[in-house]
Structures are given as C-alpha cells and as structure tokens.
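Apart from one protein chain that is not included, each protein chain of the complex appears where it belongs.
Chains: A and B, in written order; residue numbering restarts at 1 for each.
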Amino acid sequence: MREPPLLELRGISKTFPGVKALDDVSFSVYPGEVHMLLGENGAGKSTLMKVLCGAYKADLGQFFHHGKQVQIDSTAAARELGIAVIFQEFSLVPYLNVAQNIFLGREPSGYLPGTIDLKRMHVQARRILDQLGLSLDTHTLVHSLGVAQQQMVEIAKALSQKARILVMDEPTAALSDRECERLFSTIRQLQADGVAIIYISHRMAEVFSMGDRITVLRDGRRMASLMTGDATPDQLVQLMVGRSVDMSYARNFCAEPGELLLDVRNMSASNGVHGVSLKVRVGEIVGLAGLVGSGRTEVARAIFGADRVTAGEIWVCATRFAGGPEQAREAGMALIPEGRKTQGVALTRTVSENLGLASLPKTFPNHLFDPRKARQIAQALIQRLRIATPSPERNVQVLSGGNQQKVVIGKWLQAGSRLFIFDEPTRGVDVGAKAEIFALLDRLVAQGASVLMISSELSEIVHVCDRSYVMKDGTIVGHLQRAELTEERVMHLAVGQGSI
Amino acid sequence: MSYDANLMKARLGNLMGPAFYRVLAAAALCVALALVNDAFLSTNNLLNVLRQASLLFLLASGLTLVILTGGLDLSVGANVGLSACVAGTVMQSTGSIGLGIVSGLLCGTAVGLVNAALVTVLRLPPFIATYGMLWALHGVTYAYMAGATVHGFPPAFRTLGSGYLLGVPVPIYLMTILLGVGTFLAQRTTFGQEIYAIGTNPEVARLSGVPVRRRLFFAYAASGVMAGLASLVYLARLNSAEGDIGEGLTLPAIAAVLVGGASLFGGSGTLAGTLIGALILTLVLNGMNLLTIHANWQPLVTGVVLIAAVLIDNIASRRTESRA
Partner (left out) sequence: MNDTQVARPLMRLITHVPGVTWVLLMLILVFSSLSGNFLRAGNLANIGEQSVVLLLLALPMTFVIMTEGIDMSMGAVLSLTSVVLASTLVATGSIALALSAAVLIGLAFGVFNGGLASWLKLPPFIVTLGTMGVAQGLALVATDGDSIIVGTQLTRLYTTQFLFLSLPMWLAILSYGAFHVLLQRTRFGTYVCAIGGNRDALTLAGVSAGTYHVAVYALSGAMAGMAALVLTARLSAGHPSAGIGMEFDAIAATIVGGTSFERGKGWLLGTLLGVVAVGVLRNGLNLLNVQSAVQVSCIGLLVIAALLFDGLKDRA
C-alpha cells in the first residue's frame, strides 16, 4: 500500500480518573483493508472506539486523515471524516421503519419546511440496501427485524453517511453461522469499494479469515501490528495476555476440598445459557472465566435465582434448590454482582443500612428493628473488613469503589452465607483493596465457605483460583485444574482456539 | 472524634436538612397569617386548622407508604369517597355504628387489595392502574348512591370527626396515634427498612433477598386500609355522604406527601414530613379562607404548591448530588 493511510492515529492517550485507558496508541488504516483489533477486556478497545467516533476526546495524540492532521472532537466531526461506529447495542428506533432509521436526523426535505420527501428517502434507502445485497423492504419496522438484519440497517445507516471507515464491535456475537457468512460477504463488498473496516473481535477463526492486518492492544497500549499472513494464533494470544505478574498476593491453595456445596447439573436458563454443569466444594475458590458475552454473569444469576432456570438442576448442600433470591439467601448463597452501584449497594442508603440489608430476618427474627443493634453489627463489620468510612451513618455513595465492594461482601457475611458468587470482585477497585479482598476470600474458604469467582482478569483467575471453568457462547467449554491453569490455556479455550 | 459524636453530627446534619426548612416554612406561614388576620390565632381557628390537617394527613399516610416504594396510588381520593358512602349507607340502613365502621374499613381494604393485585400480580404500571381505578371507583360510587344523599349520623359516630376529647378535636388524637404507629413501623421494624430499600433501589433489594413483590402488595393494600379509615373520619366530619364526596381529594393528598419531602422516585420521605406537608397545605388554604378568597382558588393554589414543591426538590437534589 503506497498511498497515505486513510486514517492514522499517532500517540493517542486517554486517561480517566485512576486509570489510563489508552496509552500512546498508534496505528493506521488503509482504504479497503479489514483491520482487526484484538485485546482482552479492559485492553482499551471500547475507549478507542468512543474516541474514534468523537464521543470521547483524546487527551494526547494526533489524527491524520489522508495525511492531513485533523481533530476528532465531536460526533459531527467524526461523521464528516467518514467515520461510522457500530456499537453492540444498536442505535435504532424500534417503531420507525428501515428507511427512517437509516436517515434519522438527515431526512431529505420535502416541499414544505419540516416535511420529508418520503419517496426520495425510500428510493435512496433502497439503493443502499441493494448495494449491500439486501432485499429487505424499506417500509419494515425495525423492531420486527432479527439481530442480523438490524445490523445490516446499521451498516446501511453508516454507508448513507458516506462512511469510508467503519468500526464494528464484535459484529458476529449474536449471529448464526449463515448470518455471519452474509456479513462477511457484505464486508468483502465494502472492501472492494475502498471502505476501511476496523473490526473488533475475539474469534480467531474470523480474525484469520477476514483480517488483512491485526493490531493487538493490552492495558491500553498497542503491543503490535502485524500482517495476518505473518501471525499465528499462539502469537496473538501471547501478545494479548502475556503480562508481568505484579500480583503480590500469594494464596494458600486448597489441598483437600470438603463437601460438595454447589452442584449444577446441565442447567439452562431464560437468559441464554445452556447445558451448564459445574461443582464447587467447601474450601475452594473456583473460577468462571470467559470473554465478555460468554454467559458468565448469566450463569451466576441463574444459580442465584435472579433469572429463571428452564432446564437442569441446582443442588446446594445436597438439597435441590429452586426459587428466587430470597430462597437463595435462605439456602446460604450470596451474589456480589458486577454492577456495584446499580445492583450491589443502594447508593443513597447508609453504610449501616446496606450492611444489614440481606440479614434483616436473621438479625431481627421478631421483625422489630433495633437501630443500636444494627449499628453495633455495622461497626463490627466495618472493623473486621477494614471498611474506610467516616461513619456508618454516611451514605454508601461517598465510599470508594473498593470500600463499596467491602460493604456488599459484609452484607452477605452478616447473612451467614456459605457460597459466595462473585462477579468481577475487583473491577474498579484500587490495588490495595484488591489484595485485601483476595485475603478475605482466602479466609472465607478456610473457614468453611466456597467461592465461585467470575473474572475477566486472567491473572486473577490463575493466581487466586484453585481451578477454573471456561465459558464460551453460553456454555462451559473447558475445566482447568490447578496444575494446568495458565493464562494461555484459559484464553485459548475462551476464544475457541480448540475449534480451529 | 468518638463514634457517638459522629453520630450526633450526622443526626444534626439531617436536622438542619430539608425537614428543618419545611418546619420553618410552616412556622413562617403561621406568623404571616397571624399578622394578616387576628382571627387566625383564635383557639377555634387553630384547632380547626389542626383538625383539617389531621384529616388530610390520615388520607395521605397510606399514600406516603406507596410513594416511599417508588409507586403511586391515584385512587386514594375516590377510595375515600366510596368507603364513606358505603359506611354511611350501611349505618343509616342498619342503625349500627359498628357495622358502618366495619363496612367502611372493608371497602377501603378491598380497593387497596385490588390495586395491589393490579400492580404486583398483573404488573400494570402503578400510575395508570390506579388512575383507571380512580375513575372506576367514582363511577361505582355514583351508581351506588344513585343520586341520593345520606346524612344525619348518630352523635357518637360524629365525634370521630367533629367531636372533642379533653378540648382537643378527636381527629388530632387519631393523627397522633397514626403518626406514632406509622413512624414506629418505618423506623423500628424490618418492614420499614425493607420498604426504604425497595424505594431506593428495588433491584438491590431483590438481589439481597428482600421479598419485593410481597412488600409492594402490602403497601398498596395498606394505602387502601388507611383510605378506609380516613373515609370514616371524613364522614363523621361532614355528617353526610353523596356521590361526589371523593372528588378533589387526590390532588391535595399527593401535594401533602410531596410538599412533605417524599421523593416521587421512592426511598426518601417520612410520615412526619407528610404531616408537615399537610399542615402547610392546610395553613395555605386556611389563610385563603381567612382572607375570604373564594374556594374556587383552592385547586389552583394546590396545583401551584405541588409544582413548586417538585421543582424545589429537583433543584435541591441536584445541589446535593454535585456536593457528594
């Protein structure tokens, strides 16, 4: 490729309070190429996407369009440069038709001001859809379309904006094999027209079949950009995960696990997971690894009763479990959810109130609430967990992420749970609190509890868990014992290396 | 600082918070009214104001519980109307005060149960479900009364609304009892803790094992029971009941709760606050009476007060958000 790149990023950095999401990222994109963007969760891919479409403004660095320096500081600016981003949650209006969605905000004007020239809009929409080889009726309402077709409408929308650079985020995540094929042929067509495509994906198969070049991000930094022909899957996995282990935490692994605490047999749930079987014994920290969207949170919610189980059985302490969160609590389960601020703590309630929320019937069996007793219990938990708060009567809102997490843990400790299901226990938690939380998990299982831990940080899975299951596409694809638990093996299973 | 000192500071902080300003507003109103018209400070008038406020408070108390959970019960006024009519007609036809009271309470409870079922079992959005019930109840009341009026109830019953006990109007005793019991429920029972949690974040409550739907069911049913109770006191006070008795009660009830500081989104508010809200609203209306402003102005003023309260709350919560 001799012409200047269509778009070049030089030294792009973006910092959020406490974390450097993008650190000196540079790469370029040429017309007609499919440029694969790879990286773990948290590697910086979604931040990069938001920067590219103008939703975020880069703190440092420059953009070059056809060799000329440009600014991308608004969504309008990005649109003008011909950049269009297709996020995983589509920006479509359900009860408008295909043509209306394609031209939202840019409808062709009719005779009178404010009117739309419907005929022209549909003709133009038809033209774009024909270009994409779609026979979709432009009058169809978008809500009645399947995911694959909605995606096509998003692509049509981008094309109607004369996009020359299309950024697609995990486009095949929700598609069937046949729909994937359709998407790929569309992409090849766009390539032939000179459109550049930045394609974010984890699936090795499509990375190698569709990609021209590959850029790997890790911890916000660009690790390498390679031609697809020069790369091997192992190499890519190495680039994605290989990191110096700065885990100062050393765990006493469980030599002899105790009784069977959780036994999930071939479970399927309304949230999409299917055929899940796993076991957790007393004294173990069992990991549940996998990529975003692989179904880990769904498994946790289904076990806890937050989502409906449609098939299979869940056994807790040798008793068959069925029901919702209230019954789960009675059975000794605890769920520490991923969305701390939305599902873990009630932000505008006090630390003390949050700490007592899961144990009200247990602490006050006669239904009479004693604020003094509640305060004493809260104080004890605050000391035990070293929760940094000015007072138990302050709103949980003012606490740091790590301390909020401790409040959620404390809530379940007070409830006397035996099985703790953690969903991303250290997300948004600073290093010091991370170590504390791991030490806490260690103590918990040593004292007769079990932990099922979902984590997207492979180093956590490898260094904290006794063993780990790996999920992909809504079901469990692997189970690694202590001896074989390495980041590479986990990643291989998570991305489907085994299927190649 | 020692733990207790911290606690005191936090408590005082709450004291200087919005509730304080509301009490201040009520006090200011009293002073203003006293200056405007000597009649305001007469014992008769003051007792009257308290009586009116108590009536409004009785009505708004069950509504407060529902609003605390983040929901709404628009049918409250119509419930009072229907229950009052039922109680009145039963009392008149059977001559028994006891039967009248029981039937009024049963009617209110029944309506509350229907609301509860619509919201928690059929999962209809609370405001449209109770709004539909509002009109349905109005119609039922009209049909039931068929244009007739019942009046002239036994004096023993009338004391409930118009009577005095030791020189103090009876409704005030009811109000005090209700305030005490209600506040006890809210602050000193696990039920109260759960209700506040549900109002703050129903998903967090659910995931913590709180039986959210059961509690919501109870809240709507309780709102109905309280409406039944309020209807008895209204009936006693008005000494008559006809088809349109319930009209125009819902707006002041909601206004009292919101002026009292409860948030429409749930999770914050107290019965004491609702009492102050009822008091403020009653003072405003009383002032209008003293100034011989026509009763036609009342819905207007209530509407303005309602909007003002919601606006002020909105602005205030933005301020605290930016401070936190």
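Keep this in mind: a contact is a pair of C-beta atoms (placed from the backbone, for glycine too) under 8 Å apart; a residue touches a chain by one contact, two chains touch by 3 or more.
Not measured: the values here are computed from a predicted model.
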Residue in contact with the excluded chain [from A:G114, A:G229, A:P365 or A:G432] | A:G114
Chain not shown: contacting residue from A:V19, A:V70 or A:L104 = A:L104
Which of B:L99, B:L113 or B:L251 sits in contact with the chain that's absent?
-> B:L251
Contacting the left-out chain in the complete assembly, out of B:T141, B:S208 or B:S223 = B:T141
Contact residues on chain A toward the hidden chain run 75-76, 91-96, 100, 104-107, 110, 114-116, 118, 143
Touching residues (missing chain, whole complex) on chain B = 118, 122-125, 127-129, 131-143, 146, 243, 251, 254, 258, 264, 294, 296-304, 306-307, 310-311, 314
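Please note the rule applied: only the chains that are shown with their structure count from here on.
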How far is the middle of chain A from the middle of chain B, if each middle is the mean of its Cα atoms, in Å?
-> 46
Provide the residue numbers of chain B that touch chain A in the complex, in ascending order.
-> 3, 6-7, 10-11, 187-194, 196-197, 200-201, 203-211, 267-268, 324
Complex contacts: residues of chain A adjacent to chain B = 304, 306, 324-326, 328-330, 335, 337, 342-349, 353, 356-358, 360-361, 364, 367-371, 375, 379, 390-391, 393-395, 397-398, 411, 415
